[in-house]
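Removed: one protein chain of the complex. Kept in place: all other protein chains.
Letters A, B and C name the chains as they come in the text, with residue numbers starting at 1 for each one.
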Amino acid sequence: MAILVDENTKVIVQGITGFQGSFQTKRMLDYGTKVVGGVSPGKVGSEVHGVPVFNTVEEAVEATGANTSIIYVPARFAYDAILEAFDAELDLVVCVTEGIPLYDEMKVHKRLKEVKSMLLGPNCPGVISPGKSKVGLLPDRCFKPGNLGIVSRSGTLTYQIAENLTKAGIGQSTVVGIGGDPMPGLTFVDVLKMFEDDDETKAVVLVGEIGGSAEEEAAKFIKKMSKPVVAFIAGRTAPPGKRMGHAGAIIEGSTGTAESKIEALRDAGVVVAEKLFDIVNEIRRVMEK
Amino acid sequence: MAILVDENTKVIVQGITGFQGSFQTKRMLDYGTKVVGGVSPGKVGSEVHGVPVFNTVEEAVEATGANTSIIYVPARFAYDAILEAFDAELDLVVCVTEGIPLYDEMKVHKRLKEVKSMLLGPNCPGVISPGKSKVGLLPDRCFKPGNLGIVSRSGTLTYQIAENLTKAGIGQSTVVGIGGDPMPGLTFVDVLKMFEDDDETKAVVLVGEIGGSAEEEAAKFIKKMSKPVVAFIAGRTAPPGKRMGHAGAIIEGSTGTAESKIEALRDAGVVVAEKLFDIVNEIRRVMEK
Amino acid sequence: MRLHEYQAKQIFSKHGIKTPRGEIAETPEEVRKIAEKLGGKVVVKAQVLVGGRGKAGGIKKVDKAEEAEKVTSQLLGSLIKGHRVDRVLVEEILDIQKEYYLGYVVDKSKRMSTVIFSKVGGMDIEELASKHPGEIHKIHFDPLWGLQDYQIRKGLFKAGFSGDEFKEMFRLIRTLSDIAYKYEAELTEINPLVVTNNGFVAADARLNIDDNAIFRHPELETLRDATEVDELEREARLKGINYVRIGGDIGIIANGAGLAMTTMDLIQVMGGKPANFLDTGGGLADPIKMKACLEHVLKDGNVKVVFINIFAEITRCEKVAEGIILALDEMKRKVPLVFKLVGTNEEIGRNMLNKYAKEKGTPIYFVETIEEGAKKAVELADGV
Partner (left out) sequence: MRLHEYQAKQIFSKHGIKTPRGEIAETPEEVRKIAEKLGGKVVVKAQVLVGGRGKAGGIKKVDKAEEAEKVTSQLLGSLIKGHRVDRVLVEEILDIQKEYYLGYVVDKSKRMSTVIFSKVGGMDIEELASKHPGEIHKIHFDPLWGLQDYQIRKGLFKAGFSGDEFKEMFRLIRTLSDIAYKYEAELTEINPLVVTNNGFVAADARLNIDDNAIFRHPELETLRDATEVDELEREARLKGINYVRIGGDIGIIANGAGLAMTTMDLIQVMGGKPANFLDTGGGLADPIKMKACLEHVLKDGNVKVVFINIFAEITRCEKVAEGIILALDEMKRKVPLVFKLVGTNEEIGRNMLNKYAKEKGTPIYFVETIEEGAKKAVELADGV
């Protein structure tokens, strides 16, 4: 099964003629992802790594039957690109773009309530169901097929964690990077629900960060889950009031601290790892049960 | 049964302390309508004709259990009053106010898609289910209980038609004034559907006007109706390009003419009366069948 | 409120839409001077608020400034489809390569804003719709979300635009819909949108503002004076009376637009000609309103008889009668009145009017139905 993407996923790339779009298209094709089209206004008729380019998402979807889109356009155009993808009624829209204005994101969330699409991101590395499909920029070699679900707010930290697991022989059903923005489309809770319902997933690793309340909300849901969850929280020693890269990683007053997150998760029965390698050990332990 | 309003309808009046609001509250109370509250910001604690006044619609609904609101506020405040009523999750919102800006109305329609309330109007005389309840300013003496449904874009013209019918012994289940605005909340089609489903209604009179395409759309629906419909169209001799009072009553080019409406209705099997008294005769004929 | 071409062009131009070089003028001399400045070859366009102005002779191309002066003397004061020409717009003649259409309208049945464009231009949109339905492209959007860039792209690519024309159209659609939202336009149009060597130029311009929203755009109020065609209609608006001049000889007063239109309809059915449409609206409890309405209808010198059709649902009929009597008292000219008066205290009202009619010799006829009233009014107008 896996969640979100699998061997039937047909992807179009918005911004395919850009540097990143073109490069990542190649990497997704190499992984075996069905990249069936690209969008770049005014460039219809051209090709990128053999993938046909269209003027609009609508045209691309009509011509290719794509059900998923990945967005690689600059921040100031991302709002429009996301709405265009929603309008074409795609199942899943993955937005890699970072730095989208907050008010644009608020509007995107309003729109999400009116449409059938799901949004992953923005500012996210995408999603991979190892051996089936990759929609995003996650490095192939860190992953292998298996029964662990991973959901994370971080990019490279997650690759590191996944690689440790993979090297230890623990493969993954699906790895989802929900992105570091304060208002992600799919949340921890949304993805945890999918993992809970996914036959292939036996346990879940949640990689959180300081800032916001996503981990606290996840903890509430985890109480109702039947599958074991192991968590890791980055930024336990970050000084309050400083912004650490991700818009989400800012601590204001007593909300969003690592302590509050860790406490909420432990309260929900989650094992919170102190060091990266502890994750491997804990997962091995819960999966062997 | 009747439609929209009956003996169980509990009404609040938005703008109850204004001249019109207060006057019409008295008239509705006299008719037996359950007017349970009024809204006038800052006037909580006072009474109008024995009806308690509240600061907000929410307070009024909480205190009285009202399910319907009628709005008598000036045009520039009507948009806000309508949204406030929607927000309080009323079943039916009747807006009498005339002259609401077009862009406000467009936004109201967008909101209508997001809420559970129905909107009657704006710029409408309201609705009466004779002998049960009246929410609006229709003159009591023109109506009596019976089995005819009336739906209309005009005010006084409808009173005249209803009075003729009442005098001829033909009573009404419900009479609905959808209002003269180009973008009414409940449309002919919406109300015709309700009449079609209403046990008490045996036949329907539709009173249309030049301008817009509401009558043409109604004709399409009438083709599927089981109950007989008799129609009257005002403005057959109006010169093109002139605006006749209602924002709706303007003819541009070949759209919205009386001819196009009459043709569409006749094509749907509707008897279109030429003179007012013909309506009575036609209704008598179809109801006796 | 419908703006004149020159007013709409001023607004377009302020927002960055190219319009032809030109100026507005009220005398032939001014026109000559403007034409000289523009090099002699100009087009003189009557500023009247009516469609099909060109075919009706309201647009004249000339080669010399003197000719411009001459055609202007003929145009000024003349009637174009019944509208008097008070001003003309004098403009350079464009080097036309192609003519497109671009418009915006609030689609009332869809309850959405709509941008309409076509590579076929220069004819009115109704003609375009019937002759080239496949060449009309639409973009619907709602007022909350507004027009998104991708919607414009989708529309333009589908219509086959590319390259510079794509860019220029994109900008124009964005600007035109911005103008529509800024001023709450019911409709705005560039037709034809002329493609020249120097880019796209709005050769004609139309901008109709929602009357109900004018209070939010006080700067537009000052434009209104110039937009009224009929003196009586202008006066009525200032008095807050909902009056439309029709041109016949039977005056009409009714409370309610539907009732007023039905009254007009029946008068025509009976072979008569309505002089006007007048909807009193509510508020007849105050006799002053009724008085003002009757006075206004009688200002039209063609009116031979007035049919007053009042269904007094709230108002008591004696108040209506009081207003009529007040008006008649001050009136110099005596025209017969046909009266359908229904409502609370209708007997009292009738008696008051009958008494007054007998004393002053004003003919007042009461009728029971609109049909009967229409028949009577037609008879009186025909002098039967």
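Just so it is clear, contacts are C-beta pairs under 8 Å (C-beta built on N, C-alpha and C of every residue); 3 or more make two chains touch, one makes a residue touch a chain.
Note that the structure is predicted; figures quoted are calculated from it, not measured.
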{"item": "Touch partners, limited to displayed chains, of the chain removed from view", "value": "A, B, C"}
{"item": "Option touching the unshown chain, where A:Thr9, A:Thr158 or A:Thr201 are the choices", "value": "A:Thr158"}
{"item": "Touching the absent chain when the full complex is considered, from A:Leu137, A:Leu165, A:Leu186 or A:Ile283", "value": "A:Leu137"}
{"item": "Listed residues B:Leu29, B:Leu83 or B:Val286, member touching the removed chain", "value": "B:Leu83"}
{"item": "Residue in contact with the excluded chain [from A:Val207, A:Ala231 or A:Leu265]", "value": "A:Val207"}
{"item": "Absent-chain interface as seen on chain C, which is shown", "value": "144-145"}
{"item": "Residues belonging to chain B that touch the chain removed from view", "value": "41-42, 44, 55-59, 77, 80-81, 83-84, 87, 111"}
{"item": "Contact set of chain A toward the excluded chain (per top definition)", "value": "23, 27, 75-76, 98-107, 109-110, 137-139, 142, 152-160, 163, 180, 182-183, 207, 209-210, 212-214, 217, 234-239, 241-249, 253-255, 274-277"}
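Everything that follows uses one rule, which is that only the chains that are shown with their structure count from here on.
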{"item": "Touch-based graph of the chains, sorted into line, ring, star, complete or other", "value": "line"}
{"item": "Most remote chain, CA-based centroid, reference being chain A", "value": "C"}
{"item": "Inter-chain centre distance, chain A versus chain C - centres from mean C-alpha coordinates, in Å", "value": "57"}
{"item": "Distance between chain centroids, defined by C-alpha means - chain A, chain B (Å)", "value": "51"}
